[in-house]
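Partial view: only certain chains, each at its native spot in the assembly.
Letters A and B mark the chains as written, and numbering starts fresh at 1 in each.
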Amino acid sequence: MLLSTIAQHLGLEFAGEDLEITGVNTLEAALETELSFLANPKYASKLAETKAGAVVCTADQAENVQRALISENPYFDFARCVAIFAKPQGEMKGISELAFIDPTATIADDVTVYPHAFIGPRATIGSGTVIFPGCYIGEDSTIGADCILYPNAVLMAETTVGDDCIIHAGVVLGGDGFGFAPTEHGVQKIPQIGTVTIGNDVEIGANTTIDRAVLGSTSVGDATKIDNLVMLGHNVEMGSNCLIVSQVGISGSTKIGNGVVMAGQAGIAGHLNIGDGATVGPKTGVGKDIPAGVTMAGMPAMEKGIFMRHTTLSPKIPDLFKRVKQLEKEIEALKK
Amino acid sequence: MLLSTIAQHLGLEFAGEDLEITGVNTLEAALETELSFLANPKYASKLAETKAGAVVCTADQAENVQRALISENPYFDFARCVAIFAKPQGEMKGISELAFIDPTATIADDVTVYPHAFIGPRATIGSGTVIFPGCYIGEDSTIGADCILYPNAVLMAETTVGDDCIIHAGVVLGGDGFGFAPTEHGVQKIPQIGTVTIGNDVEIGANTTIDRAVLGSTSVGDATKIDNLVMLGHNVEMGSNCLIVSQVGISGSTKIGNGVVMAGQAGIAGHLNIGDGATVGPKTGVGKDIPAGVTMAGMPAMEKGIFMRHTTLSPKIPDLFKRVKQLEKEIEALKK
C-alpha cells in the first residue's frame, strides 16, 4: 500500500516522496519499506539509525526522517496504521457442520461458528460475530454483533455480551460465584442464580474468569479492557473505560467506577467502592474504599506518595533498628 | 410456589398471610412476590423499605415485615430457598452421539455426556453425573455419582473424583507437577507418576489447576470448596471442609488440615504443615508451619494481631525515620 494511500486513509499529511509500504515495525527492526513510529521524544536519537521507510511522528520530528506521517498523537495513529496491516485470526466463514447448534438458538446473518463449538437452547448470536472451536454458549445467552470468541471460551447460561467484544481463549463467564453459608455441619452452597452482563467494546484476556452473581448481575461496562488470568467475583460491578491488568483479583460485590486502572496482581477485597479514575498499583492489596482519582499502592494499600517513601525506606529498616539501639545506649549513658 | 409450601418444605414456621412466591432477591431489588432475607442485624433498617413479599429472618425481626419465614440461621435457610428456585445449567439428557466415549469406559445409568466431550479407556462415570462439552476424562479416571463437570474441564489419567462434586469450566486436574532434578547440563524432568484424588462434595472453581503427585497422590478432602484460578502443587494434601479463595497458590507437598480458610491471592510455600482451623489472610505469604486455629496475615506472614498493628503503623514509618533523626540530633546536642 502506498504511503500516500495510508495518509489519505488516516487523514494525515505526509512529508517526503511516496513509497510502497509493506508492513509496520519498531524503529530498530523496520526494513526500508516498513513504517515505524516515534511516540516518546526520549527515543528521538533512534531516528538517526532507523532504516524505516517512513515514520509516524510529530511535525517537529518530520525533518529528522526520510518520510514522515505527521501526527499529533503518533502512538494512536501508529495503532491505526497497524490495524491496516493486521490480519484477523482464523480464515473460516459460515456455520460449520461440525459445530453443535441447538435448533432454538437464533444465529444472525454473517455469523461464523467453527467446528466443535456448542451453542445452547435459545442463545442469540449477533451479526458478524465469530465463534471459534471449543466455545460453549449456554442456554439463554446473548452475544451482540461483531464479537470474537476465541477458542474454548465459555459463557454459562444467561450470560449477556454486548457488541464489538473480544473474548480471548479459555475465558469463563458465568461460572458460579463462591458463596457458602456456614452451618454447624460445614458450609452449605448458596446457588448462584444471577447472571453476567458485559457491555460493548469490552476485551477480556485469556483464561480470565468472571463469576455469575448470586442474585442480580455481575457487570462490566463499555470499553473496559481486562487482561489475562484476572478474577472478578460474583456481583462485582465494574464501570466503563477501565484497564485491569493481568492476574488482578476483585472480590464479590465490589463496585468499581469508570476509568479505573489496576496494575498486575492487585487484589481488592469485597463490598468496597473504588471511585472513578482511581489507580491501583501492582501487587497492591486494597482493603478499604478508594475515593475518585486517588492512586494507591502497597500491601496494605497506602496513598502512592507514602508508598514511594515507604519503598525507599524499607531497605533501611534494619539500620533503623541499629540506630534506635544506639540511641538507647547513649541515653542510658547520659542518664548516668 | 406458595410461601406455606416453602415453609413446609424447609421445616420452618411462617408468619403472615400465604402468598404465591415467584422468586428470590435482595431486600433492595425484591418484588412484591419475591422472597428475601435478613442475615445481618446491621441491615435491619432495610426492612422498612423493602417491597419483598416475605423475608427469611429471626423470630425477633418477624414483626417488622409483612410476612416472615422464621429461621435461626437466616443466611443458611435463604440458601435453601434459593435452591428451590435455582435451575441447573444445561438442558440435555443422555449420551450425545457427538461425544467420544472409549468402548472400555463404564458409564452408569442416568449419566449425561454432551457433544465434544472425550471419555478415555477404562474411565468410570457414576450415576447422575453430567459431563459438559469439551471435557476430557483421561484413561482410568473415576468420577462418582451426581457430579457436574462444566465445559472444558480436564481430568488427566487416573484422576479420582468422589460423589456430588462440582468441577467448573476450564479446571485441570492431574497435569504434571513441576518437578525437575538439577544436573550439570540443566534440569531433568522427573516424570510425575502419581495421581489426584478428590473427595465427596468438593467444588473446584473455573480454571483452577491441581497437579498430579510425583509419587502417591495429591488430595483434597470432603466438602472442601476451592475458588477460581487456584493452584495446588504436586503432593499437596488438603483436608476436608476447607475454603480456598481465588488465586491462592499452594506449593508442593504441603499438608493442609481440616477447616482451613485461605483468603484470595495467599501463597503457601512447599513442605509445610497448616493446622486444622488455621486462617490465612488475603495476599499472605506463608513460609513456615501454622499451628491449628491460628490466623496469619501479611508478607511475610505474621500473627494477625501483629499484622494489624503493622498495617496501622506502616504508613507512619517515614515519619519514624524523621523522629529517629531528630533524636540523634538532640542526643548529639546533649552530649555536647
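In this text, a residue touches a chain if its C-beta (ideal position, glycine included) is under 8 Å from a C-beta of that chain, and two chains touch if they have at least 3 such contacts.
Everything numeric in this text was worked out from a predicted model, so none of it was measured.
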With 2 identical chains placed here, what is the total number of copies in the full complex of this structure file? 3
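What we mean here is this: only the chains that are shown with their structure count from here on.
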CA centre of subunit A versus CA centre of subunit B: separation in Å? 26
Touching subunit B in the complex, subunit A uses residues 100, 116, 118, 120-121, 134, 136, 138-139, 152, 154, 156-157, 170, 172, 175-176, 178, 180-183, 186-191, 193, 207, 209, 211, 214-216, 229, 231, 233, 247, 249, 251, 265, 267, 269, 283, 285, 287, 298-300, 302, 306, 309-310, 313-314, 316-317, 320, 323-324, 327, 330-331, 334
Touching subunit A in the complex, subunit B uses residues 24-26, 29, 73, 75-76, 78-80, 82-83, 85-87, 89-91, 96, 98, 114-116, 132-134, 150-152, 166, 168-170, 203, 205-207, 223, 225, 227-229, 240-241, 243, 245-247, 264-265, 282-283, 298-299, 311, 314-315, 317-318, 320-321, 324, 327-328, 331, 334-335
